[in-house]
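One protein chain omitted, others in place.
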Amino acid sequence: MKPEGKRLVWNEYQKEIANDNYFYVRSCVRQNFFPGAEKTFLRYMKDMGRNVFENPSHTTCSGIGYHSDIVPFETAMTMVARQFALMSEAGYENFVTSCITSFGLYSEVLETWEHFPAVEEKIRGHLRNATGREFVKPKNLAHASDVTFKLRKDISKAGKYRLINHITGNSIRVVEHIGCHYSRMFPNKGVGGAEYPYVLIGMIDEWGGEVIDYPERRHCCGFGFRQYLVKANRGYSVSSSKKKFDSMKPYKPELILTNCPGCPMFLDRWQYAISEMEGTTYGENGQGIPVMTYEELAGLILGYDPWDLGLQVHQVPVEPLLEKMGIPYDPAKKFLDINGNSMGKPKPPSAMKFY
Amino acid sequence: MIKFNLFVLPFSFGLIYIVYSIISHYYKWIKALPAVDKVKLVTGLRTPSKILASLKEIFLESLIHRKLWKRNPLLGYMHMSFALGWFLLIVVGNLESRIYHGAYINAPYYPIFLKFFIHDRLVLFFEIFSVPAFFRFIMDFLLLFVLSGLVLAFIKRKKSRWFGMKTTTNHNLFDKVALTCLWLIFPLRLMAESYTAGYFNGGGGFLTQNLGHLLVLITPGPAVMIAYFFWWSYSLALGLFFIMMPYSRYMHIPSELLLIVFRHCGIQPRRWGSVFSDLEAHSCSRCGVCIDACQLNFAAGISDIQAVYLIRGQRDQYITEHIALTCMLCGRCQEACPVGIKIDSLRLIKRREIGSGQITDFSYLTQNHPGFADVVYFAGCMTHLTPSIHIAMEGIMKEAGINYLFADRNGSICCGRPLMLAGKDKQASELIEFNKTLIRQTRAKLLVTSCPICYKVFREEYNLPIRIQHHSQFILELVREGKIALQSQHRKVVYHDPCDLARGGGVYDAPRALLSKISDLIPSEKECADALCCGGSLGLMNASVQEKDMVTRNALESLLANKPDILATACPLCKKTFSKQSETEVRDIAELVYDAIPARVLLLK
Amino acid sequence: MIDFGYTLTRDRQFDYDRGDLRYYRLVRSLEPSIDLCIGCGSCSATCSAAQFTNLNIRKLHTVIRRGDTTSIKAGLRKCMFCGKCQLVCPRGVNLRNLILALNRAIEQLG
Partner (left out) sequence: MEHSVIVIGGGVSGMTAAGMLAQQGFNVTLLEKEAETGGHAARWDRLFPDRKKASEVLDFIRKGMSRVKVITGITVVNITRNDKEFTVVTRGQVADGGSQMADIPHPASCILLATGYELFEARKKEEYGYGIYNNVITSAELEDKFRSGSPILTSEGKPPARIGIVHCVGSRDEKVGNLYCSKVCCVTGVKQAIELKEMYPASEVFNFYMDLRMFDRHFEELYYEAQQKWGVSFIRGRLSECAENPDGSIIVKTEDTLTGKPLKMTVDLLVLLTGFVPGRGMASISAMLGLTTGADGFTNSADSHTLNNSTEIPGIFLAGAVKGPVSISESIADARAAAIQIEVYLNSDKPGND
């Protein structure tokens, strides 16, 4: 492996990312998957002194429906137009999405409008008729991971912990997984392009981790919308994740870092499912490979309390990682809500260790 | 007085051994015969005509070597001088010994070494006409006869072409030893008898007596000792030869006798092999005639798989796959074999041993009723790759107003012979059954095929209750019955006999008769039974394209020697194979006939 | 073990590194012309058996060369051995002997 080779590729895919004043739109599903992630993003943006604005009347971008073939493109574009309207009305011009699929859809829509202005006009018409709203297209469109990437240095400066095993002093081996809709469709819209995206690698490098490049890096996490949403296809979904785990296994990864709503969900939950289906557990001592969103990881680096980050809802235990990084945590508090009441404990898995 | 001397022992032991060995072989062979064949043998031996026929053939082939005479007089004479000469030496020798010995039964060595025991004085000239002198003369003459053959045998080693043979067999050790003994026997006898006659100044005939005098004169030392030495050597040579015989090719001498009897009793080789094939193997004299007959040898330079090696392998219980599979099964060697061994059957038996294991699944073949007709036409797989042939056939049948049915119009179910050629008879039977039902359902009286490969298997394996014809026979009938009129184009045509139709199916005349009606048929160098294979044979499993091409090229050179306008054949496979390399137009007989129908002639003009 | 109502699907991707080349090596030693195939498909196009079955002789010896021997037996059994394939092969692949060799391989290697 020649790192300089990758750097050359990365240099070809530089991306303009706004520095402040972001209009932030949440993901439809992430709050259910990893409830702490978006909250954490807002928290460290505040800590980094950035201004982020949210509008409660923001709805789904309909990307999930669009990619499941149940929402036509024109409808989707009109939905997107409405989100832009919300942004314009709030007086913002830097649009930041929490969801990769949203980011993909927004990029696709903007690109479409750029090449087919007539379509844009038509959609403006739709929006006007439906809501009477007008909008200005965002000056800068970024994904929250882009923004975090931009702030990675500040975060590590302000950080308490690093991606380093505090006992051995070795860097922690991290596998990064990028959401398909981040840069597959428009390589130049993603940091580092589509083949060797740099957005997460940049954070891992900056925060002291060691990035692992493994053969099935490009393979789907297993979500793929219809793969999972249609129950009959779920076997295919698990198999996709398994393909990735089997491929990364020889590299002994200690953490999987992701930037998409679906990926962490399936890379985390399917490790459990596979362990229950055929007894295979990945990671050291059969404890599984912890999976995190970049927000959660940034939170840990900054020294936020693990349980405030919502790490307790992960299916693969994160404690082994916390111990490696030397991050203190109180096991007793793991399943307590903010008011200190118990949220109930999950039944311990049969195959996966630690619990 | 006792006529005995130590030196007769080697011969005697040898004789006892070979007699024992022959008897035990005969016993083994007859005992191992399948019950059916045993019955045939017994009934055969009760039928005088069959015995006579056997004796006649034994005389003509084993003593006179008629087939070899036909092939090449020198070769015939050489073998005859050995076989007949030696045979007579024994017979006459026995008679001669009677003069000097009253007993009805002599010790077997007595006539052989007679001159050692008997050497009567030199007689006066008027006694020349005495009985002993007569025998002395005959015996010397016969010895000379054998020796002349021996001389030829020597020459043959060097100049085999004079004997009509290009390649000679490369022999194994046993053969070489036995051969040396055989060649020594008669010179040694000559020396022994001559020295004896010379020393005793009598007992010899015109040859031995005079040579004897000469030898005694020119050689120093006691002639009697020298003679004695030669008697020993003579006996040793005979003894050793007899002992070697069962392990060498010379076992063919006794074996062939029994084989001839078996054949005349109607015993045939069996599909999965039987003792008959073993006997055939022992009856091979390894003369090597088959090597010259084999195109793979003289056209493609493959010289290690010919019949003689196959048979040796069969006899010594080893046949390599290479030998079994590398053969076009064209039948040329079989035609040439002076012993008449069924070589192709031998090769197929071996292929069955190798190939029978394969599992097949033809369950996908589903019958739907083909309809009814008087004539069912089966083009054959190969014909589907040369469509002009079945187009012509249909044209002809329409012209003749035949109520026919094109059984395999939409692609054929293989006739089964290709599988059988690979030794997969069991597997083939499934296809055969399928096609049989299909053919029967048509209620046709006649089955016509354009493919000699199909033709052969239809006739030999299908036992259908209806007539089976190759299209050449069928068309000829149509012409004779006046169902189609033909108009000769008077173009020079040479005809190539397809192996499976000619040697394999015995159809030689029909195609020629037909061709002479529509063209000027000219002869080619090798015809009918001697015809060459085109090289495309489905029997040849593992030769390279290059080697096959060499066979084809060679056959073409021979066929086109007389510069014909058209090379005609009666087999789609031959046509396809030749077309690949032939400068001259290659056409199937059916196409030529079709184009000779007046209406077509106009059309083409 | 828990039944989630779905199971892992087998990977269709063929891993050459895990391929079984014993069949190929044996067949190749018996019929070297197997290497001459250019995948034109004329053999499978003319195949009599292929009119009625899913036998694809071209695919069959291609998978052997890749070490993928899972699917060869069923197909091979349908072959009628008529030899048309061999007559149309533009590369002179000796298909009939190739089929004999394949059967030999199956006999020996199971």
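Order of writing sets the labels: A, B and C. Residues in every chain begin at 1.
Please note the rule applied: a contact is a pair of C-beta atoms (placed from the backbone, for glycine too) under 8 Å apart; a residue touches a chain by one contact, two chains touch by 3 or more.
Values in this document were obtained by computation on a predicted structure and should not be read as measured data.
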Neighbours of the unshown chain, displayed set only, are A, C
Out of A:G193, A:G235, A:P253 or A:P349, which residue would touch the omitted chain in the full complex? A:G193
Based on the whole complex, identify which of A:D213, A:D246, A:D308 or A:E323 touches the chain you can't see. A:D213
Residues in subunit C touching the chain absent from view: 12-17, 32-33, 35-36, 38-39, 58-59, 62-63, 65-66, 68, 91
Subunit A residues that touch the omitted chain in the full complex: 1-2, 5-6, 8-9, 193-196, 213-218, 250-251
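Everything below uses one rule, namely that only the chains that are shown with their structure count from here on.
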Max Cα-centre separation from subunit B goes to chain A
If I average the Cα coordinates per chain and compare with the overall Cα mean, which chain comes out closest? C
If you average the CA atoms of subunit B and of subunit C, how far apart do the two points sit, in angstrom? 40
Averaging C-alpha coordinates per chain, one finds the centres of subunit A and subunit B separated by a number of Å equal to 86
Chain centre separation (subunit A, subunit C; CA means) in Å: 46
Subunit A residues touching subunit C in their complex are 231-232, 234-236, 238-239, 242-243, 273-274, 276-279, 350
Provide the residue numbers of subunit C that touch subunit B in the complex, in ascending order. 30-31, 33, 46, 48-49, 51-53, 73-74, 77-84, 87-88, 92, 94, 96-97, 100, 103, 107
Under the stated contact criterion, what part of subunit C meets subunit A in this complex? 1-2, 4-9, 11
